[in-house]
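In this view, the complex is presented without one of its protein chains, the others remaining in place.
Going in written order, the chains are labelled A, B, C and D, and every chain counts its residues from 1.
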Amino acid sequence: MTPADDKKALHIQITQPASKQSHFSLDINLQLPSTGVTALFGPSGSGKTTILRHIAGLEVSNSSHIRLDDTIWQNSQTSLPPHKRPIGFVFQDANLFEHLTAEGNLRFAMKRAKKDQSVISYHDVIRLMDIDSILAQYPAQLSGGERQRVAIARALLIQPKLLLMDEPLAALDETLKQDILPYLEKLCRRANIPIIYVSHSLDEVIRLADHMVVLDKGRVVEEGDIHTLLGKLGTSFSRYQDASVVVVGTVTRHSPEWGLSWLTIGNQAIAFKQGNEALGEPVRLRIQSRDVSITLDKQDGSSILNRLTAVVDDIERDPKDPSQTMVRLMIDNTAILAKITAFSAHQLALQKGQSVIVQIKSVAVLS
Amino acid sequence: MTPADDKKALHIQITQPASKQSHFSLDINLQLPSTGVTALFGPSGSGKTTILRHIAGLEVSNSSHIRLDDTIWQNSQTSLPPHKRPIGFVFQDANLFEHLTAEGNLRFAMKRAKKDQSVISYHDVIRLMDIDSILAQYPAQLSGGERQRVAIARALLIQPKLLLMDEPLAALDETLKQDILPYLEKLCRRANIPIIYVSHSLDEVIRLADHMVVLDKGRVVEEGDIHTLLGKLGTSFSRYQDASVVVVGTVTRHSPEWGLSWLTIGNQAIAFKQGNEALGEPVRLRIQSRDVSITLDKQDGSSILNRLTAVVDDIERDPKDPSQTMVRLMIDNTAILAKITAFSAHQLALQKGQSVIVQIKSVAVLS
Amino acid sequence: ADTLHLAVASNFISPIKQLAQDYEEETGQKIQLSFGSSGKLFAQIQHGAPYDIFLSADVAKPQALIQSQFALADSIVTYAKGQLALWSVTPLGSDIKISLQNSNRIAIANPKLAPYGKAAQESLQALSLWNTVEQKLVQGENIGQTYQFVYSQNADIGFVAYSQVLAGKVKGNTIKIPSELHSDINQAGVILSHSKNVELSRAFMAFLMRPDTQAKITQFGYAAPNS
Amino acid sequence: MHLTSEDIDAIWLTLKLASLVTFLLIIISTPLAWWLARTQSWLKGPINAIVAMPLVLPPTVLGFYLLLFLSPQGAIGSIMSNMGLPPLPFSFTGLVIASMLYSLPFVVQPIQNAFLAIGKGPLEAAATLRSSPLNRFFYVAIPLARPGYISAAILGFAHTVGEFGVVLMIGGNIASETRVISIQIYDHVEALEYGQAHTLSLLMVAFAFIVLAFLYGVQKHQKSKAVSGGLL
Partner (left out) sequence: MHLTSEDIDAIWLTLKLASLVTFLLIIISTPLAWWLARTQSWLKGPINAIVAMPLVLPPTVLGFYLLLFLSPQGAIGSIMSNMGLPPLPFSFTGLVIASMLYSLPFVVQPIQNAFLAIGKGPLEAAATLRSSPLNRFFYVAIPLARPGYISAAILGFAHTVGEFGVVLMIGGNIASETRVISIQIYDHVEALEYGQAHTLSLLMVAFAFIVLAFLYGVQKHQKSKAVSGGLL
């Protein structure tokens, strides 16, 4: 048991030894922020679902210690039963009530939600999940994705104080994901509901998460703030195809004609697809390392809008794929990763401290 | 019923009217190649699972007509029962036998496989799916991804002549996907087992599929060869973030030092990450539109290796996202899509027939 | 030798077991016994039950069998005459009336089904008690159940067969009911028409009616048939 | 068809008895079946066996032992009479209790199996939706166990209607109080009043058929939701 330095946090320490029924053991100790989204990331069988079950109280081990803010959910003396934990749980396999229609499943949650903290409205959720037309159907009559959407809606309508989501979007198509993800994020930020989000998709994780935990075989491999973690070379997932960084700043310019906005870093600007952000509002952008290229001098006549001056901070050839090199570049104090071929890095003779131009092909708005 | 011009093909014509139980109706008529991978792509609830169920004989409508090569599986007179159709089915929800261990589930399939056509070996499958350590566990003791892997192994071990896969990799992490996908593809090509593959991930689809069917609300929206379909502007999915083309050619140069190979189109070459392909062997590359940028003249000193001369063939501003423009470019006879901002297209004053330089940041090898 | 198969009314179980054993020792003839209520045995006989002899608890059923030619008309005998007794596990006065009036629950056999029940009803009517005690009556389907009601003390008093009192371990207190208070509880036996052992059956019937056998029967608590 | 007033009394009594017993048994069996379906205790096997035990004794014999236990001198009866309670034998209440004892396993078993078949998924989902153990028991477990409840009601009701030996023994065949229809039919058969027996039997079978067909109708309706047409 570690001392709780921060009262406003989710503290999760779980020890589950291997048993004769299972060779799987879990041993983690996490101090998670009590706002924003924490991603649980890791290979199949690494214990992600098991951790969520412990947090929900569906699995109990009395050598564990789980605490949200100043309420103890689990320690060696007490164990708050699951129905007293103010959580919403989206199960990996939907887990709808087969005896109730989709609507019945939602009403089940609404009837039991704490009325005084209703921040999530029925109609919003129905509209967002696009489940209006299937409300009368029983779970057995729904498609995989429809079931999953009802399950998400149900978990939201219980008006949780902590949302646990086990690969909630795995069965959904891109378009739906792109509708749901930003909403989820905004909702939870607005209502101050922290989310613990299990996903296999780094893309989703990066889009959504502030904090990230990488698991392997029941142990924490990496953990930390997503900005830091993503910008760090050599962590287990900077080698993923999707290695990315998140850039935070304020909107400084709009161009409604071209559907673009600009964010300023130091004295340079990055263009991105215009969202709902007003001038002066904060915005988070995701820049994938694969979208970043490097040139030695500023070249005009290119379709790449974003061409910024940066300094090479670090260079690492990927030990697993030696054709690739990851370069960290600093624009003022903001780190950006560029994934380029090792051959290019050699041709350009990149060196630490060298000043170069980064070309950023595409930028995604996170919030 | 359309006449069957090609005896070596999978002909699927399904008519399922809306009923009082379900407002969903299905009406499709497809002539699919009897080799390679056909992707079924479409939003949640569009009928993908229902189609697979009809092909497997789990759903029967006697106004349907289903034929593989010269064997009729379903028409108004006959209906081959599911167990006589030489298929393997990976269900969306794994659907393992709860009373058997993982190994028992596999043995169930092996016992019933046609012995004379064993092309898939037990040990290969176990190794590939990485399920050796969980063979003794019951399905209730497996994680979501583990269940899905056992289900894939089971469907392979029945030694099918047609493999139906309903989002088989949705529950798996990237690393596993990247191990499994190429194997699946090679296996089925080698054994000449056609696959019908349902997926939400365009990435997976492009990597794996030769042929593609896009569904919406029980109707076919787009259908065809993946090369053609991906290069076509204005199809429903060229607007997806992942819109891509596939380029086919032979390997003309290797650079083991940098882990790169080159493919020649006309008199130009594209560099890509070196695979197992020998010189002179055919190779398929996937080029995502988001990885392609356009410059007016050839610029040196860039980390972007691939800079080829091309001619602008077509330009379309995305009607759903007016900040984006899709440009089709021809390198000799090969079409390439570039997704750039509308602002850049305007700045560069791109015109049909104009000669430009395409910069391709990154290239994925498909096979 | 062929086995002789007897269907015997339940109330006669104890005596017949003894008598059958005696007979087997005496003649070497094997005897098989089946028990049941007279009504059941009657229905079974009508539907081909493989019995040679039927020893009923009443006279009506053997007669009915003769009428419908399931039994040999010349074979009917009254092999025993029941002795009705008022019995209680707890102390009992000598006066029937007072004892009955002081009790809370009185067990009798179902008058419709069991001859002992009919006799009990007649006795109560003869004593002009029927109307006063009717509310206190509990009925056993047969005389065996009636005995159990009293034995378990759920009924404090009951009309049972005197033979039961003698056979039972718990003797309790008994008042024999004078036979004038009710019609005779005659138990008749017949040889069944389809019997393949009519001669052996006649021999057994003869044994049953032999004075020494009859004497044994009275020792079990039955009245002598012609007393 | 002509029925004596005794027959009609017996019919009403039977209906009352069977409905009451079925109702009470379902109430009692629910927590018992739940416990048996969920517990890991070693007591589970023995208790399960004990529930089924009354079955293996012939009904009249079981009735006999009940008489011994429940009599004012008996183990249970003496306690009851010390508490000032009226004796159970030869009363309708006694009949209800005896019938419950005898039909218990037929009601417990189907409910228990239905609870087992639910699995932990739906209950866990309910737990994460602020549903307390009792709440999820009533709103999730019981609705999902519906086919089991219907089976239980059918078997419990039918068995109580036909039940006979125990009733005969503990009831004492008192008109309008403990003389149920099964005893009435039995009496007719024993008294060789076969015509009357046929009439009553037919009536009983017809009536039971209607009740059971109704119960199955409910069950059928429920199933059509879960299992779709399919080929299997």
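By our rule, a residue touches a chain if its C-beta (ideal position, glycine included) is under 8 Å from a C-beta of that chain, and two chains touch if they have at least 3 such contacts.
Everything numeric in this text was worked out from a predicted model, so none of it was measured.
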* **Which of C:Lys17, C:Lys112, C:Arg202 or C:Lys216 contacts the chain that the document leaves out** => C:Lys17
* Asked: Of the residues B:Leu10, B:Ile51, B:Ile66 or B:Ala109, which one touches the chain left out of the display?
  -> B:Ala109
* Structure fact -> It is residues of subunit D that touch the chain not shown, namely 38, 40, 44-46, 48-50, 52-62, 64-65, 105-106, 109-110, 112-114, 116-117, 119-120, 123-124, 127, 133, 147-148, 151, 154-155, 158-159, 161-165, 182-183, 185-186, 189, 197, 201, 204-205, 208-209, 212-213, 216-217, 220, 223-224, 226-232
* Asked: Taking the full complex into account, what residues of subunit C touch the chain not shown?
  -> 5, 7, 10-11, 13-14, 17, 32-36, 40, 43-44, 47-51, 142, 144, 147-148, 151, 164, 167-169
* Residues on subunit B that touch the omitted chain in the whole complex? -> 56-58, 81-89, 91, 93, 95-99, 108-109, 112-114, 138, 140-141, 154-155, 158, 164
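Note that in this section only the chains that are shown with their structure count from here on.
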* Structure fact -> Cα centroid separation, subunit B vs subunit D, in Å, comes to 59
* Measuring from the mean C-alpha position of subunit A to the mean C-alpha position of subunit B, what distance in angstrom results? -> 27
* Structure fact -> Residue ranges of subunit D touching at least 2 other chains are 228
* Asked: For subunit A, which residues are shared contacts with two or more other chains?
  -> 93, 141
